[in-house]
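Missing here is one protein chain; the remaining ones are kept as they sit in the complex.
Each chain carries a letter (A and B) given by its place in the written order, and its residues are counted from 1.
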Amino acid sequence: MNAFTESSGRVTLWRTLLRSPSVMIGAAILLCVLFIGLAAPFLHTMSPDKINPSVRNKLPGYESTLRDDEGNKIQFVHLMGTDSLGRDIYSRVVFGARVSLLIGATVAVMSAFIGLILGLLAGYFRWLDAIVMRVMDGLMAIPAILLALSMVALLNAGLSTVILAIVITEIPRVVRLVRSVVLSVREEPYVEAAISVGTPTPVLLVRHILPNTIAPLIVQTTYIAAHAILVEAVLSFLGVGISPETPTWGNIMAEGRAMFVMLPHNIFFPGLFLAVTVLAVNLFGDGLRDLLDPRMRKRL
Amino acid sequence: MFRYISKRVFATVPVMAIVVVLVFLMLRLSAADPAAIIAGDNATTEEIQDIRVKLGLDQPVLVQFGVWLTKVSTGNLGESFFFKKQVSELILDRLEPTLSLALCTIILSVMIAVPLGVLAAYYTGTWIDRLVMGLAVLGFSIPVFVVGYLLMYVFSIELSWLPVQGYQRLSEGFWGWLQKLLLPCFALSAVYCALIARITRTSVQEVLGEDYIRTAHAKGLTNKIVLMRHALRNAAVPIVTVIGIGIALLIGGVVVTESVFSIPGLGRLTVDAVLARDFPTVQALVLLFSLTSVMVNLLIDLSYTLFDPRIRY
Partner (left out) sequence: MTDPTALQLPTHTAGIQQVPSNVTSVQPVLELQALDISLPRGSDRAHAVAQVSLTVNPGEIVCLVGESGSGKSAIAHTVMGLQAKALVPTAGKILLQGEDVLTMAPARLRQLRCTTMSMIFQEPMTALNPVFSCGEQIDEVLRTHTALTASERQQRVLDMIQQVGLPDPLRMLRSYPHQLSGGQRQRIMIAMALVLEPLLLIADEPTTALDVTTQAQILALIRTLQREHGTGVLFITHDFGVVAEIADRVAVLRQGELVEFGQKQQVLEYPEHPYTQMLIGAVPSMTPRVREASARGEVILRTERLVKTYPNSRTPAVNQVALELRRGETLGIVGESGSGKSTVARCVAKLITTTSGSIFQHGQDIAPLSNRQMRPLRKCVQIVFQDPYRSLNPRRTVGDSIIEGPMNYGATRQEAWKHASELMELVRLEPTMLQRFPHEFSGGQRQRICIARSLAMKPEILIADEAVSALDVSVQAQVLGLLDEVREQLNLAMLFITHDLRVAAQVCDRVAVMSKGEIVETGRTADIFLAPAHAYTQTLFAAAPGRDWLFEAGRARLKKKGDSYQAESVSPK
């Protein structure tokens, strides 16, 4: 018995969600980050790719004099200092939230969707199972970072390539999860009963088997989102991700490597944001998993 | 048992085959033209074509695959575009640092995480459990390189207890080797520990709910003996499994950690090769890492026979 099987739907679901501190904290932090990302231009930021060599490598709190669009002189405080090209790190970090969240969400949704279809088919049709699972096993054997590294390096770095690379590495785990659910549900008497009353196979899959996969899939999707954000950061950090004109937390840190000993804030500020965001997503996923079905713990 | 072993060994063959095909395809499908890269920026079209023929790139894909496969199985991993050395030489050179890092991390993680996970399971719902799980989520969430830099900042820069970067070969002295490995290992083990601790906790919790644990209590055994003797051996299989699955994670982490701490290992080599579009090297490294991952998982599968008599007989 879990939140989704009770008949009075919505109200019960909300109340259950409110009961879990992990879910609430995670959701709260995520909403903050989302807000920061969306409202970036209005949060005391300047253009994130504006190079200004005269103010480079300054510590947090440094005040510089800028000219705004109308040519007037204004004082601007660099809350997180500047990087080696004089760009305001605070602005870059705030704008960086956009890319990270976008990648997290896109990768999660895409891999969940593709993985769901593959998993359903592999779980239900035995002949398909053998082929699909071998390919998935092979994909899983190649370490994700390496696969993403190779793909991104060889196909021209860019947002879509990064997304595609990470999606490919996340699909196998979704397929495995969905497949295991399908395999266990397939044996349930109510599925046999549906077959015996003549329910055609596609309807059977969607009506009786699919709903059982939704809850674990949602939880897994949150973990994928967290992992995707991390992987993107790593790729950018290593220099094979998104190029620095579009700031992401990863490439901000990449640029700050050289001056780390003197100016650790280059790495720590974006690192903090990154850690907190990923933590929030993981907390949310954990809370969701505990709520939805304690039995899921062994599969996830 | 023999049937089990042979079944597991044979099951890895198709997986390895797929890995090999995928690795090969990965590069052939790339947008870049290896011949052009070798030839350099100022080469003429004829020069590029020459190189293409020399490398055998004008042959049909299946032939190329066959050629590559035969070369690889005899140990000829090609010549690096960038370093102008045999790839196999490059790899052997950089093997030790990566191996040291990986092995030390695994040992460290298992030694820390498994007891923590068991504790968390035994004291489920108490502050101990919440603390361990809280730490685990943190370990999961903070990226390896951030942890690395944090540790570096605190222990090397501020406190100067440990060296900042670099690697010392074992042959040059044990203490130096250990010192330089300490920070990278801790950084890398954060995520590995988190994973193992979580799975250990879940596995032990599940076992503690089984009927035979109730029987053990009914025999008048103390809680400690029930946990250590009856529960742990049954929980071993999933724990060992996740150690194997984590190898893939570990390899990814190795790449990053070597980058952060400037360790001249295979991870760094991979990054450099990727940035330089050095196809033979990238190909060889991905292949090597993947096959290692498959082999480790096979060994883990085979180790089940030690834990579970149902497989042995």
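In this text, a contact is a pair of C-beta atoms (placed from the backbone, for glycine too) under 8 Å apart; a residue touches a chain by one contact, two chains touch by 3 or more.
Since the model is a prediction, treat every value here as computed from it, not as a measurement.
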{"item": "Residue among B:Ser80, B:Ser141, B:Gln168 or B:Asn234 touching the omitted chain", "value": "B:Asn234"}
{"item": "Selected residue (touches chain absent from view) among B:Leu221, B:Ile245 or B:Leu275", "value": "B:Leu221"}
{"item": "Candidates A:Ala194, A:Ile218, A:Met259 or A:Leu272 - the one touching the absent chain", "value": "A:Ala194"}
{"item": "Options B:Pro60, B:Gly75 or B:Pro309, residue touching the unrepresented chain", "value": "B:Pro309"}
{"item": "Interface residues of chain A (partner: the chain not displayed)", "value": "1, 4-5, 7, 188-190, 192-201, 207-208, 211"}
{"item": "Residue numbers in chain B that touch the chain omitted from display", "value": "210-212, 214-222, 230, 233-234, 307-310, 313"}
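Keep this in mind: only the chains that are shown with their structure count from here on.
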{"item": "Touch list for chain A against partner chain B, complex", "value": "134-135, 137-147, 149-151, 153-156, 226, 230, 233-234, 237-240, 253, 260-261, 264, 267-268, 271, 274-275, 278-279, 281-283, 286, 297-298"}
{"item": "Contacting residues of chain B [partner chain A, same complex]", "value": "14-19, 21-23, 26-27, 29-32, 137-138, 140-146, 149-150, 152-153, 157, 164, 202-203, 205-206, 238, 248-249, 251-253, 255-256, 259, 270-271, 274-275, 277, 282, 285-286, 289-291, 293-294, 297"}
